[in-house]
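The structure appears right after this line, and notes come after that.
Every protein chain except one is present and positioned as in the full complex.
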Amino acid sequence: MRQAILEVDGISKHFGGLAALDSVSFDVAPGEIVGLIGPNGAGKSTLFSTLVGLHKPTDGTVRLEGEDITGLKPHKVAARGLTKTFQNVALFMEATVLDNVLIGGLLRANVHDARELAKTCLARVGLADIAGKKAADLSFPERARVEVARALATKPKGLLLDEVMAALNRVEMEEIMDLIRSLSRDGLAVVVVEHHMHAIMTLCERIVVLNFGKKIAEGSPEEIARHPEVVRAYLGQEYE
Amino acid sequence: MAFIQAVLDGLMIGGVYAVISIGLTLVFGVMGIVNFAQAEFLTLGMFVAYFAWKFLGLDPLIGSFLSFVVIFGLGVVVQMTLIQRVLNAPPVAQIFVTVGLLIVIENLTLIVFGSDFHSVTTSYQTSTLRIGPLFIGIPYLAAFLMALLSAAALWLFTNKTWYGRAMRATAQDPMAANLMGINADRMRQIAFGLGVGMTAFGGAVILPYFTVHPTVGHQFVVLMFTVVVLGGLGSVAGAVVGGFAVGVIQSVSTLFFPIQLQNLVLFIVFLTVLAVRPTGLIGAAR
Partner (left out) sequence: MKWWITGAVVLVAAAIVPTFLDPTGYAIRVLTLALLFAALGQAWNIVGGLANQISLGHAAFFGLGAYTSTILLINFGLSPWIGMLAGAAIAAVAAYLLSFPTMKLRGHYFALATLAFSEVLRVIAGSWTSVTGGPVGLSVPFSPDSFWLLQFKSTMPYYYIMLGALVVISGVFVWIRHSSLGYRLRALKENPEAAEVVGVNTTQVKISAAVISAALTATLGTLYAQFTYFFDPEAVFGIIPISVRAAIIAILGGAGTVVGPIIGAFLIVPMEEMANVLLSSRGAGLSQLAFGVMLIAIILIEPRGILALITNGVSRLRRRKSS
């Protein structure tokens, strides 16, 4: 068993009287790819937002490399080494692709070095040739990749990817999956939220299932596929 | 006793503050726009009532209805020609269209009416009502009662008439209102007309004890904002409570501070409210 880098322990988040997250716990080790699935509204994006500090959890702790990062502001969480991409893509639309990624790089470097770092990250996601384009002019799949590059530029240890494969065709999806695998080989702990079940099943070593804010199952893809509650809650409707 | 008298004075003027601020909050509630020119419509309302008194011999309390009608019409025109065009623009455009309007109205009145101060004379100007040890000036009481009257009329309009309900529906969800056959643009024109009309009315009813000149609106700008921010931008009931609160704060603070610092207390209240409850206030608004 590898030592976990990201430890999520009993995280709850209430909005008003509503529990969006109810005591969710799981760990991710360096180099591991964990899938996070669940029906719409199960709390996946809320969980990501809470982990990076956009929401303050009502209860529970988040630890990164053994240090408590619960309730820190997002930029401090990013500095510790945990960041995420946005489900609906939150790029700086008026800026160029390169500048978008550069802003992530500023966390660890001055403008000049951040620019070099940004170029490396763009090359890694396969977008080196459109670095000068304005973000607003990109296609949706390109935007998702810029999101990944921007997150990589912060030199994270843990990376939360929120539906980066939405709207991709099969070839593009394979490319992104290869990218994610290569990131995990570099020792990154990766958590992936994805609706595309085939991708999740082939990419992840372990899967965590949320339903109504609660973790209802955790295990290998094979275990999850057979788990009765999961089948009832989720797979039954979408996974054929 | 001085304290009770101050509270009473504050309530009298607070009623007027409530009415002039209802206009501001109404416009924000329906369109999400802060009308920085709102106080200029108070100036215009005062001028209409002043000329109605001067040339038609109308008492300002009667002339206030004329002010309302004229400024309502002007408001509809302003909504159609200016505000409508920035409804979906970024805040910077919305802010500066109304700031531009403020500058235009102020200087038009300056050019047309000159920079002189004008006031009216009425038979009840110096009369006071005595209740035991307390005094209320009749002009203040009259303005207060007129303010209450207009607030009640507005309440009846928004709650009991089809137009009022349609206007509120537009404020809540313009798309749905449109589907229900409500002309949202027309409703916004009515809302803006009503908003500036109410403020003009409030200006007219204080004419018996307030002199009018082109920059009279300045004295009310931050005051109105304080009222609506206290009550929650967009909330009419909040503006009424805020109006009374501001009137009383202003009046009572003169017991403890020099009169020049009267507004200072208000501004500090204003900034504090914005600082302490920003999410609450914004949440109340939209």
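Order as written gives the chain letters A and B; numbering starts at 1 within each chain.
As a working rule, a contact is a pair of C-beta atoms (placed from the backbone, for glycine too) under 8 Å apart; a residue touches a chain by one contact, two chains touch by 3 or more.
Computed from a predicted model, the values in this text were never measured in an experiment.
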Where the missing chain makes contact, among the chains that are shown: A, B
Of B:103, B:180 or B:255, the one touching the omitted chain in the full complex: B:103
Candidate in contact with the missing chain, chosen from A:13, A:150 or A:227: A:150
Touching the absent chain when the full complex is considered, from A:29, A:54 or A:166: A:54
Interface residues of subunit A (partner: the chain not displayed): 52-54, 73-75, 78-79, 83-84, 86, 90-95, 99, 102-104, 106-107, 110-111, 114, 150-151, 153-154
Touching residues (missing chain, whole complex) on subunit B: 33-34, 36, 82, 85-86, 89-97, 99-104, 106-108, 110-111, 221-222, 225-226, 229, 258, 260-261, 263-264, 267-268, 270-272, 274-275, 278-279, 281-282
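Everything below uses one rule, namely that only the chains that are shown with their structure count from here on.
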Computed distance of Cα centres, subunit B from subunit A, in Å: 51
